[in-house]
Structures are given as C-alpha cells and as structure tokens.
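Take a look at the structure set out below.
Every protein chain but one is kept in place in this view of the complex.
Letters are used for the chains, namely A, B and C, taken in the order the chains are written, and counting of residues starts over at 1 for each.
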Amino acid sequence: MFRKVLIANRGEIAVRIVRALRELNIRSVAVFSDADRAALHVQMADEAVHIGAAPSRESYLAIDRILGAARCAGAEAIHPGYGFLSENAAFARACLDSGIKFIGPHWSSIEQMGSKTAARRVAIDAGAPIVPGTEQGIRDFDEARRIAAAIGYPVLLKAAAGGGGKGMRAVHAESELESAMRGASGEAEQAFGSGEVYLEKLVQRPRHIEVQVLGDEHGHLIHLGERECSIQRRHQKVVEESPSPLVAEHPEIRERIGEAALKIARKASYANAGTLEFLATDSGDFYFLEMNTRLQVEHPVTELVTGVDLVRWQIRIAAGERLTMRQEDVEWRGSAIECRLYAEDPFNNFFPSPGRIHHYVEPAGPGIRMDSGVYPGWTIPLEYDPLLAKLSVWASSRPEAIDRMRRAIYECQITGAITNLSLFARLLDDPAFQSGRLHTGFLDSFMPEFLAKRDEASPEAVTAAFLAAASREDLTPPEEGSGSGNRASAWQLAGRRGMMR
Amino acid sequence: MFRKVLIANRGEIAVRIVRALRELNIRSVAVFSDADRAALHVQMADEAVHIGAAPSRESYLAIDRILGAARCAGAEAIHPGYGFLSENAAFARACLDSGIKFIGPHWSSIEQMGSKTAARRVAIDAGAPIVPGTEQGIRDFDEARRIAAAIGYPVLLKAAAGGGGKGMRAVHAESELESAMRGASGEAEQAFGSGEVYLEKLVQRPRHIEVQVLGDEHGHLIHLGERECSIQRRHQKVVEESPSPLVAEHPEIRERIGEAALKIARKASYANAGTLEFLATDSGDFYFLEMNTRLQVEHPVTELVTGVDLVRWQIRIAAGERLTMRQEDVEWRGSAIECRLYAEDPFNNFFPSPGRIHHYVEPAGPGIRMDSGVYPGWTIPLEYDPLLAKLSVWASSRPEAIDRMRRAIYECQITGAITNLSLFARLLDDPAFQSGRLHTGFLDSFMPEFLAKRDEASPEAVTAAFLAAASREDLTPPEEGSGSGNRASAWQLAGRRGMMR
Amino acid sequence: MKLRADSNGHSYLLEIDAVEGGKSVAYTLKSLETEHPADELGGSASVVEAMPGVFSVLLDHESFLVRLSPGLDDTLDVSLGPRRFSISLGDLRDHAPRKRAASEAGPQELRAQMPGKVVKILVAAGERVVLGQGVIIVEAMKMQNEMKSPKDGVVSHIGTSEGATVAAGATLLVIE
Partner (left out) sequence: MKLRADSNGHSYLLEIDAVEGGKSVAYTLKSLETEHPADELGGSASVVEAMPGVFSVLLDHESFLVRLSPGLDDTLDVSLGPRRFSISLGDLRDHAPRKRAASEAGPQELRAQMPGKVVKILVAAGERVVLGQGVIIVEAMKMQNEMKSPKDGVVSHIGTSEGATVAAGATLLVIE
C-alpha cells in the first residue's frame, strides 16, 4: 500500500480524500494556490505544498507543478478528485512516466472514453443502447420516412453541421415529417450554410440516470447500481439520488442498465471507479450518453446505499489490490439523496455569491453525511467553482429520506454568503419531486413557481429577530426634543441582566 | 399520528428526539430547568417550557411539572428518553391517567421488568438462561458439592446477606470448595452477622452483550440483534458496538440470544423499544441479567447496522401503528462503534470536568454520526451527567470501523472542558481491543497502561503551537537593561502582514 | 421601551417592558402602516445570546434560534431555520416608510453585486438602452453574469473597464 498520496484538488473532494487516506493510515499531501493557503483541505491534510497563483491554470491545472509537488513531498500516488486534471489523459500519462501512480483508470481509457464519438463507438461495439438514429445526413424524404419508421416516432431532426437548437425539429408523426424536414433543412442552410439534416430518436422528458462501475487492475469489474441526477440546471447537477425513483418502481431496470454499463466498461478495459451516463425514459428505455472516467461529485449516494467506500477502493485498486466483492455481493439498502450546496443566489439567476462565511452549522444526527470544504470565518475565493459542501442523507425509504433532508436543511446554517439552501427547502416540499416524476427539465419548470413565491417569514419569526437584535443593540436613550440618532436601550429598561442570564 | 410531543429529557437524547419528531412533521416541546435555558435541546425544539430549578428532582424528575408542561403546551404524548423518568412506572401510569401517551412500554411492563428479581422470574418462566445457581443459602458442604457439580466449575460463593465483594470466593475445582466455603462463610459472618452463603456459576471475563427488541401494541415483536458493551467503567458503558466481535466470529449466537430475548420480552407482553442485557462467555454461553424498558444511550449502533430508525418507530408504535418489519426482514450490514464523549478527565480518575466549551468541531464525512447536546460557547451545567455527545461510525467491517473512528477522533475537537477523547485515541490503537477479545474488566486492566504513558506531543507539534502563539501575542520589545515584562513582537519583526494574508 | 422595527419593507412599533423577576420581558408589535395594519402581536419573551450573534428566543413557548449577521447599510441579516430575511431597528421617530426599491425614475446606478471581473461591456457611454437589455458581463467563480439595464434610458457613465476587477457594490454603469 502507498505510504504517501498527493491530492491534486481542493475543496470538499480534497477533504474527502484526506479522510479516506487517514483511514488507510496513508499520509496525505494537499496542494494549494495563493488563494487557498487558509483552505480547509490544507488544514486537514498531513502535508501541504504551495503550487502557484490563484488562477487554476497556474496551479490546479499545472501538470508540471503538481508533479513537482509530488516529487518534492515524496508522494507515490496522486488522486485527482473530480474536475481539474481528473479526466486529463496527458496528466495520467505524465504520472505514469514519472513513476507516480495515477489513482484512476489507465490514461488510454481516459483518452478513449473521454471522446464522445469514440465512447459512442465503444458502446455500439459493446452492444449497448445509444440514442438510435443516423450519424450521416439524410438524402431524401423517402429515406427519412423509412428511418423514422424504423426507430419510431417521435423523432428529432437535427442539422448535421451545427447545434444550439438551430435546424432542429421534433416530429411526432409521419404526417409532420415532410414539412418539418423542409423547415429544419432551410433553417440549417441559413445558419450553417448546409441544409443537411439527420434523424435521431426524440427522448422526451428524459431522466439522467448513471451507473457507477468499479474495476480492479486484474480484470474484475462490477457495477454499484444507478444514481438519478435529473435535477439539474444548465447541465449542472443539483440533487442526486439512489435508487432512481424509476428503478424503485421497476427494479428490473437496475440489472439491465447495470449490465449495459458493464459491457461498455469491459469493452474499454476499464479499471478503477467510473460512471456511465444514460438518458432514460419513464417506460424503462435507456441510451448511453457518455462516460466519466473518474470519481463523481455525487458518489456519496452510492456509498450510502451500497455501503461500499468508493474512495477507499480507488486507492486500494490503484495499489494493485484485487476487488474482493463479486457482483452478487452488492446489496442496495434504503434511499439516499444528495443536495449540492452552492454559493449562488437562486433568486438572482443563480449568480455566484462568494463572501466571508459568518455562521456555519452543519446538520448532524441520524442518517446525515456532510462533505464540506468550508468553515466559519473562511472567505470563499472568487477563482473556483461555487460548490461549498454536499449534504447527503440516508433513510430506509425515499419518503423518509426526503423528510430527513428537509430536517437537515432546517438545521443547516450558512450566513455571509448566499446559498441555494432555500431552493432545496422548497424543492423537497414539491409534490412532483416527492412523487419521483423527474426529468432533466424538472428544475427549469420548477423555477418560475419558486421565484413567484419568495418565502415570507412568519410575524412571530420576525418578532423573534427584532427581540434578538434589540437585546444586543447598544441603543442610547433619545434626548428630549432632539432629532433622531439617539436611541434608547430597550434592554436597559427591560432588565437586560435578567434576560441574559 | 401525534401533532405535538413533549420530550421529558435534556442533552443529546432530547436533540435526537427533536430530530425524529421533525422528520415526522410532529411539533416538539422541550422542557428545561433553570440551568438549561441556553441548552441545545431548547434551541432546537419547536417549543420549550420552563419546568423548575436546576436540581433534577425539581425539574426533570418532577412528574407533576412535566405533566403540567405537557398540558400547557397541548402535547399529546411524552417521550422520556433514557435516564430521568424513563423507567419510572409511576410516571408512565400518571401519563396514562392524564390522557397523555407515554412513548414506551405499558407501565406494568416497566414495573415488572424494572425489578431484577421479578425480571429473573420472567426469564425463568420463559425458559431463557440466567446465571445458574441457588438463591437460597446452602445448608452444608455436601449440598454445595452437589450443586457445584451440577452447574459446573468455576463457581462463585456469595454471602446471602451482603454484597460488595465481602464473603465472596471464586472456586475453580471441587478440591478448593471446602476451604473456600469456610473462608467465605467466616468472612460473611464477620461482615454481615450471618455466615450463610450461596452458589452461582462464575462467569469469567464476561462480555456484556445486550439485545434490542422492538414490539408494537398489537403483539408483534422482533429483535434487532445484539450490541456489545463490554468496555465499561464502574458499570458505565463507554464504547459500544454492533455486531459483537463474538457474534461476528460465531454468527449462530445472534439467533440464539435474539430468540432468548424475544422469549422474555413476549412473556412480559412487551411493546415499544427495550433492551435485554446478558452476560456472555467466549464459548458462546449467555445469561440474562436485566431488562432496560426504554431507549438505550447506545441505540445508534443498532440503527447503523440494521438501518432501522428506533426513535421513529418508538413514536409510530406509540401512535398505534403496526410494526411492518418481520423478523426475517431484519438485515445486518457492516460494523458500527459508538464512543461516549464525557466531560471527564481520564488522567484524573475520570473526575467530571464541566466548563465553558471553547472550540468545538464535530467530525464529519463518510460513515460518521454525531449525536451531540453541546455547542461552542455553552457552559456545561454542574447538575447533570457529563455525557456531551456520542460519536458513532459505520463501516463495512470492524477493522474499517476502527480506522474510521480513529480518523473521527482525530478530527473531533473539544476545548474548554477536559474530555475522554484521549482515552479513545489510545484504546482504538490497542491490539487487544482491535482483536475483539473484550470483557467487562477490559477497561480497568487497560487503564494502568494508559496512565503510564501520557502521550507526548512531537517536537514539531510543539513548535507549530509556539509559532501559532507567537503570531498572535502582542509582545512589546524589551527595553534595554529593563527587567522582564516587556517583550518583543516576533511577528512585527518577522513580517506579520505577509504571513497573515 | 418603544422602537421602530423594519423588515421586508414593513414598519412596526416594537414595545418592550420589563417583567417582575427579570427572566423575561413583555412585548407588543404593531404595524406602523395604516393602510396595511398587521395583526398585533404580543406576549412574554425570553432572549439569551447562546453564542456571539446566535440568540435563543422564546415567545411564550415558541422557540426560535435567531442568527444575526451584519447586512447592508444599517440592516441585520437574519437566518432562522430555513428562512433568510433582513431587519433593522431604529428610532421610533423615523416615521417615513423605508424605500422598498429604488425608484425607476432618475439616474440609476448599476452596481456589482459581488466581487468579480468585468468580462465585457456591451454598451458605450451615451448609448440608448432599453429595460432588460444586457449591458455588462461580470464573471466570478467560473460563471458569467450578464447584467441588464434596470430601465429605458441612456448610458451616462461607465465606471469600469473590460478586464478590471471590481469590488462588491462598485458602480459599473449609470443609466439616466
């Protein structure tokens, strides 16, 4: 086993990895930029090495500086976390060349599965479902009609040359096809200079469901079930859960989607932890989208339901150990939900809100897991992403997990920066969310309702706040006949000593 | 379901119950004495009622005041927690008479199982094993020899009239019996005025193993497996775990001891949560000791391995709901350990150390559960017991749970009061503890070793502390030729601004 | 003792009186808005500061855990369970209701809501703009925010430049 491991990351995931290393009796080496000298991951690691200026490209993305830090500290391995260099094949290769173990898949797997088109080809070779359709342009209406009939309506016409919604038409029946083709082709011609269009199956109100896989370097690979990550905003996941409510309703989907994920991962000779993302429909069809060749932000929900410590296994696997679990040993229990706490204002278009954290209270007690990268008094840097912490809960069923998350959100206190806690409080109360009828457009359609009704504090709550403020204000009594500016001490008159005992 | 429940307790268990109530959407009513106006359970509950002076008998033990508070707040039920009135049959009966549901067993079960001799009779009637022996005095040596042979050596001779170790002799073979009887009888005669002795099986180096049972008010009763609580001091449990390392080694014990517990609980027509305590030997024999007719302090370890929320079920059962789990639905996963954090000094005979909590950091991250009744800035009252918080961990195996607990203890910071954290840090490193060879005398035999070696901080750690202190001390430069008292600012000269950025 | 108390654009009269024994106070809260008279609240209250800025308040039996942190201007930001709001306390003789929001008439300053970097200025001084038109893009934490004109008008002043780092509250543009 390694004696010392460097963590090429920051924030909550660096803290998560420090914890795993400490539990394995491995010394941890943090790295930090100028902006992160006081960051929590630096405080918690056994060692910490300064690697450069605040901008990521001069520190957390600087391959040479990170390898230099690893050599200088004598680290035998590097855990890249997520983001930054975690899916950078060149970095993984540079580690290998430097004789430092990269805790993740082989660089060739990163390279192969990091390309969407290459990954799609791997999936096709593996016989896993991808969104059906043509990748080449359609020659004429007859061909379009034949293909559309084959993949089944509704279909999506897409411009071969472009993206961004231009030259795109949803077609729900053959009768609409011809006119839609004319429209799409004309729009594509205008936008991209080419009227070529192609056809794809339209996945309506898709769910984002992903499968966690874990494989050792001796060819043994298992899956740890699915996570549903349909609650997202601009492709940024916000709430994740396991099991997916869809799988909870149709348990047979887990085996099918898990098998599909394993087929693809096996075809890529994948080792270590990885995630295969799928689009899924309420009828239980699913289509491979892409693979993330690293640990996911939302890995805690899988850990909570399976009891498998993914980060611990990542390290053990990288050290050459064999994965001792067989597929049939994996058991799922209860229900887990994760909320990502961002420093962003849901009432102001989710604009980031860095600042100095004033009060900070983590929820605790039964079924709560808090993975945080912050502490009270810390000033959130401007340079990095606004994820402060991940609040996860486990309970024996999804309704109980929702009840528990609402309780946890109630306890959680972060002041000094605006966070999206208020969004979770309302989302968890939403009957559609509670029913589990999720899709990737869910949050966008929830927002108008959320924004329309800003929670008002009750008159009692406002009164309590007034009384709290009055108890500490140093108000001096107003002078007779003078203007404003002199105020009376409420508490002097009301017997402050007695109240404050 | 209830709309409002009063919690007749304080500290961490009151907070635990507030959390369960909030998750059930039930309003919680805390009660508090003069010493607890600022206590955490008062802050966290939805309502709080003052019930009297600091001494428990004038507040937390005052039945009329608690019932008065419940009536005044409109609470429909009372959760007694543990300690205080939780095993007081008169209180449970007074609740019933007042039309307030007592969240616990029927008062008659408390009365019956609260008496050790009555509980022993129930166990005998139920056919459950109790420590074999005579309850009456032995007439002569022949009778002693016959009985000792029947129950098997070693046996314990005990004074019928007394206790406290006087008139007690362990007998390991028949050859020792006659002389031991003379010795014990003589000593008993001298100590208690009666030489009468009786015989009991000597349970050597016993383990304290207890079984959690849970029953509804419709006659359905299950057990949730065992907890091992052998790490104790003066019969005060300090570390608890589930599964018992003995059961982990001999899995068939769980079914046998669980069945014995159920037999006794059924005989007592027991409902709600309860615990049956046994002495167990390494060879897998066990003997019923007594029953606790309430929630135990150490219930979290059972919750962690079974996934069953005991407090939630206590409330649901009291509301008349049926327990939906069958015995065969109960599954155990992984390993859980709890450390009780007390404000007491292990280096000073565990003397209580109340005080004002200065720094307070709860460990977090994967597999950690913190049940706390304290917060930074709070002054621990003198009047109540010194349990500050319970730190529990879950992991997939006992060695991993130990690794995790060590990590958690490393993260946990409580200053301002002396705690027993240092004891846990060393205990978890002890090879005998790690091997699971536990018995109720374990901690007593560990203490000399613990006390002999007070951990010294490394020179680097001391240096880090010096530098931290020097960075903030407002040291003024010494005047030439003057005496002490004027000091220099290390940081002024060393460029404080640069270091503190 | 009488105080003027403001929250969420509403103004109240808060009256606090000592109670025999000193463990609690009597309070009443009345709306100062004749057009929207809120229900009058009153009762006995107990307040302790558990930690700096953290107050346990009991209104009769009801328990509130109030966290106060300094807000903009004279206000205090309140965090109370999942609720966040602002309050201020002042002299009762400040009769005028607080401004709800900046008026749409007159010059309006567009200010940085947080520290960040100016990525792009989309308008020139003197240019005519309409309500909701994007005028400047500021970036922080890897996110770009296009700030919109709060009114129809003319850009009378540009207070920053592309690539500049701006502090929270800095005036970016003035629109008249």
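Just so we're on the same page, a contact is a pair of C-beta atoms (placed from the backbone, for glycine too) under 8 Å apart; a residue touches a chain by one contact, two chains touch by 3 or more.
For clarity, every value in this text was computed on a predicted model and none was experimentally measured.
> Just to confirm, in the complete assembly, which displayed chains does the hidden chain contact?
A, B
> From the listed residues A:A35, A:A48, A:L246 or A:A425, report the one that touches the chain absent from this view.
From the options A:A35, A:A48, A:L246 or A:A425, the contact with the absent chain belongs to A:A48.
> What is the set of chain B residues that contact the non-displayed chain in the whole complex?
Where chain B meets the chain not shown: residues 343-344, 348-355, 358-359, 380, 382-386, 409-410, 413, 415-416, 418, 421-422, 425, 455-457, 459-473, 475, 478, 483-491, 493-495, 497-501.
> Which chain A residues would touch the chain omitted from the figure, given the whole complex?
So the residues of chain A touching the missing chain come out as 29-30, 37-38, 42-49, 72-73, 375-378.
Operating definition for what follows: only the chains that are shown with their structure count from here on.
> Chain contact topology under the given definition, line, ring, star, complete or other?
Looks like everything touches everything, fully connected.
> Computing the C-alpha centre of each chain, which chain sits at the greatest distance from chain C?
Relative to chain C, the chain with the farthest C-alpha centre is B.
> When contacts are scored as defined above, which chain pair ends up with more C-beta pairs, A-C or B-C?
Looking at contacts between chains, A-C has the larger number.
> When the centre of a chain is set as the mean of its C-alpha atoms, what distance in Å lies between chain A and chain B?
39
> How many angstrom lie between the centres of chain A and chain C, each centre taken as the mean Cα position?
32
> Between chain B and chain C, what's the gap in Å when you average each chain's C-alpha atoms?
Going by mean C-alpha positions, chain B sits 48 Å from chain C.
> Do you know which chain C residues sit against two or more other chains?
Residues 46, 48, 62 of chain C each touch two or more of the other chains.
> For chain A, which residues are shared contacts with two or more other chains?
410, 501
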